[in-house]
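All protein chains but one are shown in place.
And then subunit A:
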Amino acid sequence: MWSWDAFFTYLTAETLREGAVTTIWLTVITMALGLVLGLMLAVMRGTRVRPLRWFGNFYIWLFRGTPVLVQLIIIYTGLPQLGIKLSPIWCAIIGLSLNEAAYLSEVVRGGIMSVAKGQYEAARALGMSPVKVMRVVVLPQAFRIMIPPLGNSLNGMLKTTTLVSVISVEELLRRTQYAVQVDFRVLEGLVAAALYFLLMTSIWTLIQGRIESVLNKSHRAAPDQGGATDLKLESELEGVSR
């Protein structure tokens, strides 16, 4: 039997709200760290220094080739065997960031590769040093291209954080599981949690749309001047992220 009372009790429960807040900041932190690490990996894979390239390729092979759940459990329950003991939340941040970096490095690489060769040449011809070429000309353009796949990843991360419930981090799912153990209204509790996730991903979609429209102001073409090619490129890149 479905109980609306129980459902609304869960929906307004402070414990679920707190869990949702944990989910949000865990998502933001792991995405930020993952992006920084991903940028470093992308640079490593683009250099002429072979050991760096090998490391970058090895890292991505390893982290994309194994389940993130297995990685999290290794960090949480495996590493103490080697004397490395970390709190659940640190295990979650480290595990999720390291894993996400492998995916985001591909997003970054795709973004950088999407910047036309002529842009590098124009910047170099003006006398910009390699660092300036990257910082002033390439990365701002790459970032615009990276927003859709990055947004896609953040949306995914909001939900992937539920995995850390198994290493006892009290995010939204774990809090819900605790809550339903009191009166065994499992269905109501989990549907309430699902609604929270739906709300979070919906809000993110709105935020992402705002960011895109701000960054796209330089590309909003008059109808007859193309711009369609840009859209095509972005949708192609979205496929890179997962």
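Rule of thumb we're sticking to: a contact is a pair of C-beta atoms (placed from the backbone, for glycine too) under 8 Å apart; a residue touches a chain by one contact, two chains touch by 3 or more; residues count from 1.
Definition applied: contacts and distances are computed from a predicted model.
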item: Identity of the absent chain, which is to be given by its UniProt protein name, from "Amino acid ABC transporter ATP-binding protein", "Alpha/beta hydrolase", "Glutathione S-transferase family protein" or "NitT/TauT family transport system permease protein"; value: "Amino acid ABC transporter ATP-binding protein"
item: Residue of A:65, A:83 or A:127 in touch with the missing chain, whole complex considered; value: A:127
item: From A:119, A:162, A:177 or A:208, residue that would touch the chain that is not displayed; value: A:119
item: For subunit A, the residues touching the chain missing from this view; value: 116, 118-119, 121-130, 132, 136-137, 140-141, 144, 217-222, 225-227
